[in-house]
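Working notes for the structure below.
Here the complex is missing a single protein chain, while all its other protein chains stay put.
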Amino acid sequence: MTESINTINTTPFSRIFKPKELEGYRKDLLSKNDPNGPKVLVCCGPGCQPSGSIEVAEELKKAVAEAGWNGKVIPQIKMTGCHGLCSKGPLVTIEPDGIFYQKVKPKDVSEIVEKTLLNGELIKRLEYKNPATKQTHSHTKDIPFYNRQTRLVLKNIGHIDPFDINDAIMRGAYSGLAKALSEMMPGQIISEVKASGLRGRGGAGFSTGVKWESCASYPGDRFIICNADEGDPGAFMDRALLEGDPHSVLEGMALAALAIGSERGYLYVRLEYPLAVKTLIQGIRQAEELGLLGKNIMGTGFNFELSISRGAGAFVCGESSALMSSLEGKVGRPRPKYIRSVEKGFRDSPSNLNNVETYANISDIILNGSKWYKDQGTEESAGTKVFSLTGNTYNIGLVEVPMGTSLREMVYEIGGGIPKKREFKAVQTGGPSGGCIPKQFLDTPVAFGSLAKVGSIMGSGGMIVLDEDNCMVEIARYFTHFLVEESCGQCTPCREGLIRMLEILNRITKGEGREGDIDTLEELGKFMTDFSLCGLGTSAGNPVLSTIKYFREEYEVHIQKKKCPAGVCKPLFNYSIDANECTGCGKCRLRCPVNAITGEKKKPHTINRELCIKCNECYKGCDFRSIMII
Amino acid sequence: MAAIEVKYQEPEIDFTLIDRIIRDDYGGNKENLIMMMQAIQKQYRYLPYPALKYLSDFIGIPFTKIYEIATFYASFCLEPKGKHIVSICTGTACHLKGGGQMVEHLCQKMGIQPGKTTPDMKLTIETVNCLGACAVAPVVVIDEKYNPEADLSLLNDFIDRLKAE
Partner (left out) sequence: MKTLKIILNGKETTAKPDQTILEVATENGVFIPTLCHSTALEPAAMCRLCMVELTEGRRTKFVTSCNYPLRQDAEIKTDTEVIRRGRKMIIELLMARCPDSDELKRLAGEYGANLSRFEPLNDDCVVCGLCARVCEKVGGKTLTLSGRGVHIKVNTAFGEASPYCIGCGACVQICPVNAIKIEDVEDERVITIHGKEAARIKLNHCDTCNKYYGPVIDLTKVMERLGEKTIPPPNLNLCPACARQKLGKRIADRYYDVY
């Protein structure tokens, strides 16, 4: 990401010498940079960037520079982090009115400048279309995807330039740290976090305050570690946080260091997130220059030095003891945690490890108080949670809701429901450690306990919506295959159990399932849960066990009838066109890459089974649901 | 004598560069071993045997341990990569939208397994377990350029360009 066209007006970085000076610095920034001035915010998040949003931003900069403003205030062009509604990207938001434009291409830019920026006119074709009402919405506040959310952790993402600390400070960054440094003792910080009810957002859901208190009680050099090894496929919440609002995480870590009594922190960032490393390095550097991190923070004598360590391609390094091993330059093999890492962790010293999102929650808890946080969410799961909603919904992207929101609301109100009139089948939560939740549990509230009760877990926030065209046996096989590749291989149950489960699932999806396979899968799954060494192993059976629990008939059809009703396992189905439904539009014939479909215009078409490679193109494209799976 | 069949030309190792990486960039600190190896791999596009041997001697970590680390982490490669690298994301969202099919298709057309390089050293096919761009699944990265909502025709175009080289 390059610098914004208008760098924020300020005197060159001057240090903050006292915590109370931060407020003055912030007010000074606000007086020189009108927060309500005209701005064009271009999303450069993980979804929009590959779709060309940077080119859109470059075009905007050029067009705005060349336009005739006639005395009007020239809008700032900002390249920001993730705006959230990723499936409709590239996204552009125009402030202060909150105009929302989707699927913006570079060729749309001149029209945006002419019509909207110069003359306040809206461009209908760039507006969001509500799938339920078929209406278009021109403003973010009218879009259900946004107005049904409670964006607290995500509040700055999409509004600030992540490479400019002053942008973050204007919106309150480091004010929590300043307050804690001037008004609170370490014990008080821990009490506040405990009272807030915040539980780990990485998946385990352990009470953050209790963990901090425990770590503080052990003597020795203490370390603050951030787990930024977001490995769950389908999850990109942490990525958006690190790339969109890095200071929320850095400030959270500094508060942890202050509370627990530590001077050293590490962020362990996945190898696949190079942009996150850039925003973090820049953020740390700018914060140190200002005296907000590093030595003698805000003149109080509190030191906190941060380093960044890169992962090297191992999902298992998201496990806390494996992560610490990797931080020490060793292989990332988990160790049995009978002695907790808060007692003996990194370098055999007391270490506090928390997830990115957990740290991002801390500053607001300190600023607004624990009661404010506890009042949100549910009794046992306070606060909000960020989810990455993907799979088969109209709206795909980042969603933040209070704990206790129902799955139904997430899939239908926020997600917009399932496209192409397909039937909902299940929601997969918690990544490879989680399970599939079927239709009958759609009203389950999203919270730690309630998700566990229906056989899944909260996990880090990945939420994948599956419909009738997805095969649950194949989903189980996919996750098992993922775990086989990522298992460290140390312990017998995980290493051997997973590969045997995969063998069985491969046979079943090829039509070679046998009597007794389901029982063996259940036995292996339960065995791995009880006997494995680490969390990866003990939860490795979940995808298989939960799909067998709720979709046993689908397994049985695969094994006994050698058929895949969802039309996914290629050897177990064929496509056939229903002559009564087919309108002869010819779309399938054109999409077929091997010319297996023949037919005349307006007459029913036929599929030649000999040629058909079951690539799914015809089925995907048919608007009349006339292609059957038999 | 290396047990790996050397069918390629091993590069000239610049040992002063490796000195710089170990000593200056990473302070000779054993904890930074993984990042040192990443820096060496960035330079040569893989981890050459002599470079690893040198690293082992310089920093005082048994050669076996370095091999253990190089084979544990998926991003490390002990064989040179091809001129072009295609990484296909196999995360859940991409898998649901046909990522698996694309892997099969490309591997079948180029005659190699995922993780391997073509004999003429032109192409390496890799799979990645989630790039974090799930909203625009399926994602294929060709020579570090992200291609959102990729399909078979994108791959076919690439194969054609490759054959024309």
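Just so it is clear, A and B label the chains in written order, and each chain counts residues from 1 on its own.
Rule of thumb we're sticking to: a contact is a pair of C-beta atoms (placed from the backbone, for glycine too) under 8 Å apart; a residue touches a chain by one contact, two chains touch by 3 or more.
The structure presented is a predicted model; accordingly, all values stated were derived computationally and were not measured.
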| task | Tell me the shown chains the invisible chain touches, ordered by label. | result | A, B
| query | Given the contact definition stated above, which residue among A:Lys374, A:Arg495, A:Lys549 or A:Lys587 touches the chain not shown here? | reply | A:Arg495
| request: For the chain that got dropped from the picture, name the residues of subunit B it touches. | output: 1-4, 49, 62-68, 71-72, 74, 78
| said: Applying the definition given at the start, please give the residues of subunit A touching the unseen chain. | reply: 314, 336, 338-339, 484-493, 495-500, 503, 523-524, 527, 530-533
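The working rule: only the chains that are shown with their structure count from here on.
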| field | Averaged-CA centre spacing for the pair subunit B and subunit A, given as whole angstrom | value | 25
| field | Complex interface listing, subunit B residues touching subunit A | value | 29-35, 37-38, 68-69, 72-76, 90-96, 98, 101, 128-137, 139, 146-148, 152
| Partner subunit B, residues of subunit A touching it in the complex | 46-47, 49-51, 86-87, 89, 230-236, 239, 271-273, 309-310, 312-315, 326-333, 388, 390-392, 396-397, 428, 431, 462, 464, 466, 470, 478-479, 482, 485-486, 488, 593, 615-616
